[in-house]
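Scroll down for the structure; my scribbles are underneath it.
What you see is part of a larger complex, with each chain still in position.
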């Protein structure tokens, strides 16, 4: 079971993502300029500030060679996880619906958030239980999830709203407190909170590891 | 005015330069001398004093003199760390000033080859009632967050104080820690005649031209507006690429030496590298990639454009170096080579436009003896009164908890990523020191220890203003106490000396006394100094800042799983105060006296350093062994505030009776002196801790109840503490 | 030639930057200001202005959340403009 972790210039959560992947399988670094996914079974597009977040979050990274490969991989049903900046990139690339706008506070905000699992219709949450709660940190400046009303309705109906903030939500202004959404096929998940920073009780929580473990178990 | 005076050189200094060169310097040379002989680069007023700091210890791997010092943290690893100021640029443009301050200290860490793992920031502003303070605070915090968050280095701690003397001269100090395999540490000395000099990173523009001499060596005054076009802009994205590129170059063994570009840009970096290696350098400014084509040679030599590094490379490795630069989308250019001339020669398309002996630039700046004299009259006016006397203890405690200096810093640290890297075992407000695990990947054996380190930064300028010697001692003791609460033992420390104009006798006296205090306390606490920074001339029309030595200390934790915490752990635990025999908290110079607008005293309570060292060892042992379920040192606001903070961090109440302790009354509740801790643990084990520990009560309930003084619901403490800073800001 | 792209949040999407400016102005003594929006300005030297539309669609703007206008100097700029 090989999980690839993409790095762009400016990605900074890739080491943590690699570490999280290594706990459930073999972690493979993937470089933005390399269109070859090296035979991985799942792809993580981690957080950070690809291309400095310049112009618009995720706008530049989505054009890199590796993203063309990731898009093809996703269309074939391969599991893809976009975390924070990775979520923004997947939205920009059209692999996920919607967009991430600047937090209403206009500030970077970091919190240990509580997330409620709303759907199992996704490769990354299938073994989890609807209604259960995860403690996972979130940190971002552009985490206000936006999608047109019709899209939101479709997402809701299709079980594509996978995670939402509960209790002390971030001051990001996300519509319906959405923290994570998946595509219709359920193989691509994007979320703003950082499961890769929540893989060890020693540093606060191990709840995030369960997302990685879910895909690893399904593919094993 | 003559050109040299305008550039900050005295007539004598200029004459000396002419003597060294045997001729008048040309413009390029004069610009280089003016920067290298500025206070910022030459330490001409502080060098002799810095030599009195203890720099040796069993765990010191690299002492002062390199870009950062380093201590051995076990397992073949070293921790490189340093604190640096970016005060004047932050006063001019707080967002960019603070951001580039973080950028600069990060480069010092990866210049020695270490991967930065944590940043801390130490900030001083005027009172928050001032618009300027709120503006500076908001933008400085945003700038620090912007840079650190974007580059992916956790911000794990810091401190903010508000005091009137910082109104015109805010302080922005940033500290960074990095990890490196000890064998891989790299130095900055250039070597090997014929080796190539490669500049890599951002292109060079007119950023901060004149910055080091103009911004850092003169008091900020009327001229402010005219200096403004020189603001440096930070680009953390470029720095992230530079960081990864530098570390990959080092891992590939491609470099002879490495140096960051900071104050005085190429001039300082090139001449320091040449000086350390006792070689010469030729460099051609026309090979430097420029942002603006029409730059003069002198501008290129002194530009402080950010995110640049300089390295020395053997000729047959240049190609590989440039290829790695290309991989990281970083400009890499050969700009010169190592010579045996002992001179720094600046060329412009081959034509010599500057030629000076390296030694003259780096070593020959005159060193000035300070003329310290204690002030005849108080230097600082009494703080503005914001709290009436005669309030009952409950109201007094609430006022303290909500005051700007003691209120929760959540507003600030929630704008920082404290976790990236997944090493942060103790985040802000959970422990007196930040705790990081060295390796985020757990060992195969789940029972094996997880070695870690703890870090703390501290320096209460008002205490140093009262009594420079004892105030500086307190800064060191406070850091050591914070480490003890985390269960960590000091390995080494760094410091940033923020003072006023040392040419004034009373400032010279503050500096001299404070450094003596630092030296004595470092020796006593076993924390040698491995590096630091000096920022002088922090004064303007409003007078000097409080003398502010900021101390950053790093300590070792054999097992981060046993890291201490500040909040109570469980109901039913006993609460004890662990104090030095002579602990004598006093209101004079305390936070409460500040709120009451009382004048600064001229003396603080003495600290028996040998006894404190033993006390810290006992607390550290209590935490490591698990006997102490929580530990917190008594600092600003005294014992009552310390008890309240244990409640705040846990949400649990406590009932205590302080009668067995002395003194009673307000001094006992709110007085300050180094040498006491509030700890909790199982009643039977705490009772057996010995004479230093006095059991005073129990953890439990929903209120903090101090017999005969007050009963306050924890929810009320939380409300006041949380609102204190947040309410001041939009 | 020097072209200019103006990018603004789509109508109906919350614009906190605009709101923040709008709220801050009265405190500074500026009154009578309303309907403030903050967007992005991209200025660039292009040899082929017909490509600008495609650049916007693909990179400079995100049509889901942003509108854009392309301005090329087909005639003298109004006074006060660059």
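For clarity, chains are labelled A, B and C in written order, and residue numbers in each chain start from 1.
Convention: a residue touches a chain if its C-beta (ideal position, glycine included) is under 8 Å from a C-beta of that chain, and two chains touch if they have at least 3 such contacts.
What you are looking at is a predicted structure, and each value in this text was computed from that prediction instead of being measured.
Composition of the entire complex, written as a formula in the shown labels, equals A x1, B x1, C x2.
Everything below uses one rule, namely that only the chains that are shown with their structure count from here on.
Computed from the mean C-alpha positions, the centre of subunit A lies at a distance of 30 Å from the centre of subunit C.
Here the spacing of subunit A and subunit B, counted between their Cα centres, is 35 Å.
One inter-chain figure worth recording: subunit B and subunit C are separated by 41 Å, centre to centre, where each centre is the mean of the chain's CA atoms. Residues 55-56, 59-60, 63, 92, 98-99, 101-106, 144, 146, 148, 173 of subunit A are the ones that touch subunit C when the two sit in their complex.
Considering their complex, residues 13-14, 16-17, 20, 40, 42, 59-60, 62, 64-65 of subunit C touch subunit A. By the touch criterion given at the top, residues 142, 145-146, 149-152, 235-238, 240-241, 328-329, 413-425, 427, 437, 440-442, 450, 560-561 of subunit B touch subunit A in their complex.
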